[in-house]
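I'd like to ask some things about the structure below.
As you look at this complex, bear in mind that one protein chain is not there, while each of the others sits in place.
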Amino acid sequence: MTWPSWWNLEVTAPFQLGPRELPGRVWTASGCFAYGLHAHEFTAADCPTPYAGLGAVVTKTVTPVSRAGNPMPRLVETPCGALNSIGLENVGFDAFLDTVLPELEALGVPTVVSLAATSPEAFGPMVRRLHEAAKGFAHWHGVELNLSCPNVAEGGHDFGGSPATVARCVAAARAELPDRALLAKLTPNVADIVQLAVAARDAGVDAVSAINTVVGLDVDLRTGRPYLPRRFGGYSGPAILPIALAKVDQIVQGAGVPVVGVGGIAAPEDALKFFALGAVAVQVGTAQMRDPFAAARIARALGQCSSS
Amino acid sequence: MTWPSWWNLEVTAPFQLGPRELPGRVWTASGCFAYGLHAHEFTAADCPTPYAGLGAVVTKTVTPVSRAGNPMPRLVETPCGALNSIGLENVGFDAFLDTVLPELEALGVPTVVSLAATSPEAFGPMVRRLHEAAKGFAHWHGVELNLSCPNVAEGGHDFGGSPATVARCVAAARAELPDRALLAKLTPNVADIVQLAVAARDAGVDAVSAINTVVGLDVDLRTGRPYLPRRFGGYSGPAILPIALAKVDQIVQGAGVPVVGVGGIAAPEDALKFFALGAVAVQVGTAQMRDPFAAARIARALGQCSSS
Amino acid sequence: MTGARPSACAAVGAVRSNGLVSSAFHRLDVELDLPFDFLPGQFAMINEAGPRAWTFSRPFSILAAEDGVLSILYRVVGRGTAALAALGPGAALQVLGPLGEPFPTPQADRAAVLLGGGVGLPPVFAWLQRWGRPGDHAFFGARDGGEVPWDLLGDRWRVSVDRGEGLPGGRTAFTGVVTALAASAPDLPSHGSATVYACGPGPLLRAAADLARRRGWTCWVSLEEHMGCGYGVCKGCVVQVADDGRIRNATCCFEGPVFDATRLPDLGSPAPVPHAASGDIPPGSCGGAP
Partner (left out) sequence: MTGARPSACAAVGAVRSNGLVSSAFHRLDVELDLPFDFLPGQFAMINEAGPRAWTFSRPFSILAAEDGVLSILYRVVGRGTAALAALGPGAALQVLGPLGEPFPTPQADRAAVLLGGGVGLPPVFAWLQRWGRPGDHAFFGARDGGEVPWDLLGDRWRVSVDRGEGLPGGRTAFTGVVTALAASAPDLPSHGSATVYACGPGPLLRAAADLARRRGWTCWVSLEEHMGCGYGVCKGCVVQVADDGRIRNATCCFEGPVFDATRLPDLGSPAPVPHAASGDIPPGSCGGAP
């Protein structure tokens, strides 16, 4: 591809995000690359490893207790994307701290840990324990709060929908995380995402990640019923790129907080669009499922151009 | 295509919608077929006219005074859809009543008139004038309130975002429209579309149309700036089908009001998915731009199967 | 302008042949399932058939339509035209046309001056084929000699090129813009006695309008704008035209693509005046059309 004249960002150079310097601006998104440990021996003709040039692997969201997730089927492909209903299947916070994080550190994988909890205040103790367990880890760079989960303590509504709750989550985590980057991942399923970003900013976040998946549904024509057992799924992939770009633009213009762009990135050009709007970094989700080297290839393509 | 066994709706047979019987369940959507008058002499090998089997043409939204619309470019194609920023260019309500509506009546085109206004209360007088102008018209079946426009009287926010305002719009129109179908077209750019549908239902609507376009943005890589002069556009086409299906399902399950499904329909299978969820009718928008016979072909395909 | 247009059909087509006719121009011949008639200056919306169709069809001027075969000439500039160029014989297309306002027919007392630039050739080429008289003048401009579809043009067309490269043996071409070639032609019609028919890039159209103004000729231009529907329903292709001294939006696809150059402020004709009333709803995020 030919590169636009305005483009001059070094995506594979370190950059400062809050208290922490991260090694690059192209990351993998939570939930689409597991804990980052399944592909480290994979090979490709054009890329040394799936981590090459990556700024971070955002690990699959972990919850205080492990989860078995939702019934199958959990995925539907649509013409330009997919719906997922994984239901946050994960190994649980303890196993994550005991086995996953040390392995990432040993492999030297730059890591941002995605967390979900059952109440805003539960994030504080989780972050504190993470901090203790990862003391001295050189490759653990930050925490991303997944705020799109039902808030059990407050009636099952999404954490993510209320600015006040977003603020409480961020404040609880920030208090325990002075020296690593803190990100809040916002849901697009609201009328005004800028309010959420402002709340996160005021509560001390270093950046917001936008966007998580969009609520969608597909019908199984054989039965006439929703294809996913829980009816709704999270819509991701190229189809949501224009929606993600709109939300990122709104936040950049309206909230004055650094933004990590997520949603629909499958090619270097897609990532460029987020950077053009002012995103400080990007995450590759669904495309990483098809190609374990997707983010690395995007980083390489964008890196080559800025260094030439 | 082979038809699912559960499918038994007669989409090209008349059906009752509130006080009015409409001739069919496949309609064209507002803004994608203008006033329905540009294609009536078009021919196709497999369809007698673009109106064949249609339940209604929903005309381009008209406003009290004509509008020149937004600057060019107004459209961007995305891999699975498009963004538009037409800016409601329209001939204005007077010209619509004087020239457009009589021509539709003369041609026998089943018509639903889409209206927007500057305050909720303005809908009352518009509907009254429409009613007077169309007295005795056999093919004018109803009004669709486009509630996704800025509410000037109330600070420029979208009419469509507030249940209370939706209720006022519907009530104002309903009072003047005892004998035609009244629909409210809802915006998807809210946290909870069910609340809007409930408000519309309680204020006396016969059905809600869901959805209007989703806010999106595309970047022009040559300049690094948003491609559309007004940054944001309305996202439509196959990419939004899963979002529209989700919203329609939420309304059908949660609001108990008839729903007309709109968003992403390009093939008979897409329309089937809305009917499977309980929609009483569907509208074809963006696909009608590519093919003036799109809705007619969908009606024909679905009609053939149910009558066989 | 020219009276009844042939009515449009939504046809299904199959590629008969598709390939380069010069270094940059592809010619596509499509067999249609419906009879297809057109007037020079009209265009067709073309798209792949089936699930690979793009959201919007692409507009192409009609080069010819004979015995159920539609021909266009195109340059690859983006994704749609690249996809088109990859299609082989038999590939299925959807075709909507003929569409738009054609070029006016000839006037007995006026010679025609045809100006075609690059892939703006088809409408003026079709005009000459259909209406051309011995005294009409045809000029075609391209970037270089390799780009020129010499066989298609035959002897009637005088050719200009920006750069002299790629000229095949035995061919001559003026070096410079096509309007300069036309202006310098020794046999040009006198003041007030010609009509210009022009299609090509913006600078060509501006130069054509300017030439016509200076010579007192009528000037018809065929414009290109981004299009959504091509048949007047989406308002996605408006151009500004002057009517009664006021500027208003006209759809390029339905009121155009052919316009009288004097109605187009963008071609330097009348002085622009403010827009017609924009209604009482402010611009911004608007229903289905933010």
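When the chains are written out, they are named A, B and C in that same order, and each has its own residue count from 1.
Note that in this section contacts are C-beta pairs under 8 Å (C-beta built on N, C-alpha and C of every residue); 3 or more make two chains touch, one makes a residue touch a chain.
This one's a predicted model, so the numbers in the text were calculated from it and none came from an experiment.
Checked against the full complex, the candidates A:80, A:97, A:134 or A:246 give a single residue touching the omitted chain, namely A:80. Summary of contacts with the chain left out: across A:12, A:111 or A:148, the touching residue is A:148. By the touch definition given at the top, chain A reaches the unshown chain through residues 30-34, 38-39, 41-45, 47, 60-61, 63-70, 72-75, 77-78, 80-82, 84-90, 92, 116, 118, 146-150, 152, 156, 158, 160, 185, 212-213, 215, 230, 232-234, 236-238, 285-286, 288-293.
Here, only the chains that are shown with their structure count from here on.
If the chains shown are joined wherever they touch, the resulting network is a simple chain of contacts running from one end to the other without closing. Among the chains in view, B has its Cα centre nearest the centre of the complete protein Cα set.
With centres defined by CA atoms alone, the chain at the far end from chain C is A.
For the pair chain A and chain B, the distance between mean C-alpha positions equals 36 Å. We define each chain's centre as the mean of its Cα atoms; on that basis chain A and chain C are separated by 48 Å.
Multi-chain contact residues of chain C (touching two or more other chains): none found. Multi-chain contact residues of chain B (touching two or more other chains): 78, 80-81, 215, 232-233, 238.
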